[in-house]
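Heads up, one of the protein chains got dropped from this complex, but the rest are sitting where they should.
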Amino acid sequence: MRLTPRDSSFFDLLTASAEHLVTGSKLLAELLGADRKTRKEIAKQLSDTEHDADEATHAIMRRLNQTFVTPFDRDDIYELASALDDCMDFMEEAADLIVLYRIEELPARVADQVQVLERAAELTCEAMPRLRTMKDLSDYWVEVNRLENQADKVHRKLLAQLFDEITDPIELMKLKEVVEILEHAADAFEKVANTVETIVLKES
Amino acid sequence: MRLTPRDSSFFDLLTASAEHLVTGSKLLAELLGADRKTRKEIAKQLSDTEHDADEATHAIMRRLNQTFVTPFDRDDIYELASALDDCMDFMEEAADLIVLYRIEELPARVADQVQVLERAAELTCEAMPRLRTMKDLSDYWVEVNRLENQADKVHRKLLAQLFDEITDPIELMKLKEVVEILEHAADAFEKVANTVETIVLKES
Partner (left out) sequence: MRLTPRDSSFFDLLTASAEHLVTGSKLLAELLGADRKTRKEIAKQLSDTEHDADEATHAIMRRLNQTFVTPFDRDDIYELASALDDCMDFMEEAADLIVLYRIEELPARVADQVQVLERAAELTCEAMPRLRTMKDLSDYWVEVNRLENQADKVHRKLLAQLFDEITDPIELMKLKEVVEILEHAADAFEKVANTVETIVLKES
């Protein structure tokens, strides 16, 4: 059982978790532009990053379960850590499937999807330390919600495009799955932002 | 921070949210019977309804986060508002995909799925104001659970039928996705009913 001073490290742990998301999203963007052999290496790095993120999540959970006084609502910290973890899981899964399915060419809009994830990861990483003071966070959640709406529009256009252009049903299944997982990643970033909003509004 | 009297508006806000579901489910039923051009217009109306429902959800969340005393458990109100929002999101997504995928013909059982959603929306909308007194709600949740079981059976029969009758795999993918999203909508209505049951049983 520890009291408040040591608990400030929740902010450090959440920031560390979000830093893995920045690394992960950059690797994912890199993977899209790479040749097949390099893609495999990058997917391996992303898988390692996912393991690191997993460790960070478990560190938050352990601290959460062993700490009597938390800087804000216990369940909200749990939800925040889980949502950060989900962002990484979806990005790693997308990368792994691109390699596993030996997808050659991805539509240009997939790069747009990943760009949104990169931006959302950066914003999330900058926001985490600001939870300490609970100040200047509304720009963050407004912007991530805007990004998610944009991602949703890109996603539906991509779906229509896939069904218009891809005539091989098996190729279509592969691409559709990757595109959907990237959309789940964007949703997960929005979930993080919504949880931060809830935390801040409760405390205000 | 507001105390109980003003908080009674939670019931109004939840009812407003459920009214959008009635509008949405009726539009969805209308869309099924329409020609392609009219479908596009109806899908646009459903998308507007979804935006209104989104606003209603945000109003509940804001009120929730700024209110000290809530008429029942804070987390249950949050879950109720989220579940209502999910019902609308799935209905809007189904309508949008029917248009986006330029689906010509839908099996008759899809209309059965949507009829269940219409009935569930009406029941939900009638139930919300009764949360004020917590009375006469068990018929509602029993009936929505029954409807969801019925929807589940229709859904599985539809899946079997699609795989039996549709030989074009790409057409099959499109129809299967629409049918699954409508099943998610039925699940979301059941989630609303289960949350209402939890709220009532806690208070009894």
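The chains carry the letters A and B, assigned in the order they are written, with residues numbered from 1 in each.
Simple rule for what comes next: a contact is a pair of C-beta atoms (placed from the backbone, for glycine too) under 8 Å apart; a residue touches a chain by one contact, two chains touch by 3 or more.
What you are looking at is a predicted structure, and each value in this text was computed from that prediction instead of being measured.
Chemist: Kindly state which of the options A:R39, A:H155 or A:K174 is in contact with the chain not pictured.
Modeler: Final answer for the missing-chain contact: A:K174.
Chemist: So one chain is hidden, and I want to know which residue out of B:L64, B:M173 or B:A188 touches that hidden chain in the complete assembly.
Modeler: B:M173
Chemist: Kindly state which of the options B:V69, B:A111 or B:A160 is in contact with the chain not pictured.
Modeler: Residue touching the chain left out of view: B:A160.
Chemist: Would you write out the residues of chain B that touch the absent chain, in ascending order?
Modeler: Touching the chain left out of view, chain B contributes residues 75, 156, 159-160, 163, 167, 169, 172-173, 176, 198, 201-202, 204.
Chemist: Hey, which chain A residues sit against the chain that's not shown?
Modeler: Contact residues on chain A toward the absent chain are 61-62, 65-66, 75, 96-97, 100-101, 169-170, 173-174.
Going forward, only the chains that are shown with their structure count from here on.
Chemist: Determine the centre-to-centre distance between chain A and chain B, using the mean Cα coordinates as centres, and give it in whole Å.
Modeler: Whole-Å distance between the two chain centres: 27.
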